[in-house]
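Below is one structure; the comments refer to it alone.
With one protein chain held back, the other chains of the complex are shown just where they sit.
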Amino acid sequence: MSTLLEVRNLTKIYGEPGEHTLERTGPRAGTNICPDTEAIVACANVSFDLYPGEVLGIVGESGSGKSTVVKLLYFDMERTLGSAWLKPYLDGHSDILDASGQQKRYIRNYLMGMVYQNPRDGLNFRFTSGGNIAEKLIMAGHMHVGKIRERASFLLDRTEVPVRRMDDLPSSFSGGMQQRVQIAKAIANNPPLLFLDEVTTGLDVSVQARVLDLIRELQQELGIAMIVVSHDLSVIRMLTDRTLVMKHGRIVESGLTDQILQDPQHAYTQLLVSSLL
Amino acid sequence: MIENKKYSRRYNFAFIDESTKKEIRRKLLKAVAIPGYQVPYSSPEMPISRGWGTGGLHVTLAIIGREDVFKIIDQGSDASVNACNLREFVESMTGCKTTYDTREATIIQTRHRITEEVLEDHQIFVFQVPQPEPLRGVERYEYKTRLMHGEADYAKMWVSLYESFVQHGDIMLGAGYPVKVNGRYIMAPSPIPRWDVPNLNHARTLYLFGAGREKRLYAVPPHTTVEPLEFEDVLFKIEKFGLPCAKTGYRKAFLDELFLDDGSKEYVINDSNFMDKMELGMDVQQFVNPYLQKIVE
Partner (left out) sequence: MNIVEVQQLSKAFELHILGGKLIHALQEINFSISEGEVIGLTGKSGSGKSSLMKCVYRTYLPSSGAIRYASRSGVIDLASAPDHAVIALRRSEIRYCSQFLSVIPRVSALDVVCQFIGRSDDARAQASLLLERLGLPTELWDAYPVTFSGGEQQRINVARAIIARPRLLLIDEPTASLDASTKDTVIDLIRELRRGGTSVLCISHDTYTLNRLADRCLHLEGGRLVENIAYEQLVDSES
């Protein structure tokens, strides 16, 4: 298995699905809600491969299911259907969505990193910024305070957070800096896979540019594979190699990012691209 | 007339009814089977308020028998008001012999201290516990702490120790230092001073913990590994007094700071029975642990 991550038929349905729920929802039906049972299909039949060191974007509007895909893969939610195989976990032979609670924690600590849109989801605001990074390191078994502090200050420096603020609480940081602490925490254990969920949404434009540039640099340096979720096509253009376009919970198009932006095939993608400001 | 003694007593032996005793004993067995794991229990109503030792009392009354010799200490002292009250209660409910002598007792109930004198395998040591959940300080929600224990996900606890070190230069927990029992559960050993924590490790006696208000029981069986939480480079330390006891000149015991009438300070041994024995020049067997051994006489 030369892929890093293989996802097949990932589906999340809220409520009771009926026989025709999947047929009667989706981009052609123009809705996420099943007209028979009122079940909500957040995402369905999502399948894709991710290769090591690749950056995959997932773009879509609200209700497209893009955040759902990432939340399912990061175990923030339980799937309804589907499987995912991660190469570094049992050589890709075991569905990570079937793993036990402890195994999932192992995967989250050692093999994945996650940066949320809201820093409060990814950071513990009662711990210092260094403490947040220490949490990730301790969960991976590092028990030496001196070494933990060294690594934490290295990571903060790398993400351009002043190291002298290592022992400050994140509530005293600006939004952009909080995001950078989140990034430092996410890459603390050098995971092969990083999820970025709308990481620059809500940040000031100037801050956004710095954070995006940081992410690119880190990606090149560390060779981490990333899944970048955004509703903003310019962020996708900045960061990703390939993109999935989602609508009403289904993938409508997938391809190289520049191809999606310059030669969109699907009607919805053409609409999306022509709506770029 | 021949008195029927059986029905002349107003209370059941040891106050608690037999069915409840059975329930508490079953929970204690479960606690002993899973060292360090907090077992929920019924925590029946007692004639004492919550927060005054009901948990310890529940355990004592559930396991005490007619032949038992009962001792109770409060912060090391047999003679404190609360210790006396509880002793009289147990005595009147069971008719058991009570004692101040650690060696003589078979069941010892304690509030926030372990005795200096070593405990043997025929004795049972019962702790009164205010807050059984060691993670409460870092996680408010009960369902989350249960999940954390279930999955051995103690990162938050460790980070709080790290934070304490970073902010204050040392882990600032004086009493109730969290410990890892049998390599699995993190346990709150009730607010005993650091001095006593090493005496939990591989002890010959059975330790039982009762938290009445929080309705939890837990246990450390004999010969169980109990390790204080420490980092590779920030290690656990016990209190350093630097002074001997003012009355006996002894250095290797936990000392109390007393203020005398003239305003001066005096340091004396906290464990009152141990102090009495030392003053009388008796030969007393103390707990042995590596931290204690490091203290120079």
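Every chain is named by a letter (A and B) in the order it is written, and numbering of its residues begins at 1.
As a working rule, a contact is a pair of C-beta atoms (placed from the backbone, for glycine too) under 8 Å apart; a residue touches a chain by one contact, two chains touch by 3 or more.
Note that the structure is predicted; figures quoted are calculated from it, not measured.
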In the full complex, displayed partners of the excluded chain: A
Which residue of A:Glu6, A:Asp36 or A:Asp49 touches the chain not shown here: A:Asp49
Where the unshown chain meets subunit A, residue by residue: 49, 51, 54, 206, 208-210, 212-213, 217, 220-221, 238, 241-242, 254-256, 258-259, 262-263, 265-267, 270-271, 274
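We adopt the following convention: only the chains that are shown with their structure count from here on.
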Subunit A-subunit B separation of Cα centroids, rounded to whole Å: 48
Subunit A contact footprint on subunit B (complex, rising order): 138, 150-153, 155-156, 158-160, 162-163, 165-167, 231-234
Footprint of subunit B on subunit A - complex, ascending: 101-102, 105, 124, 126-128, 130-132, 134-135, 138-139, 143-146, 148-149, 167
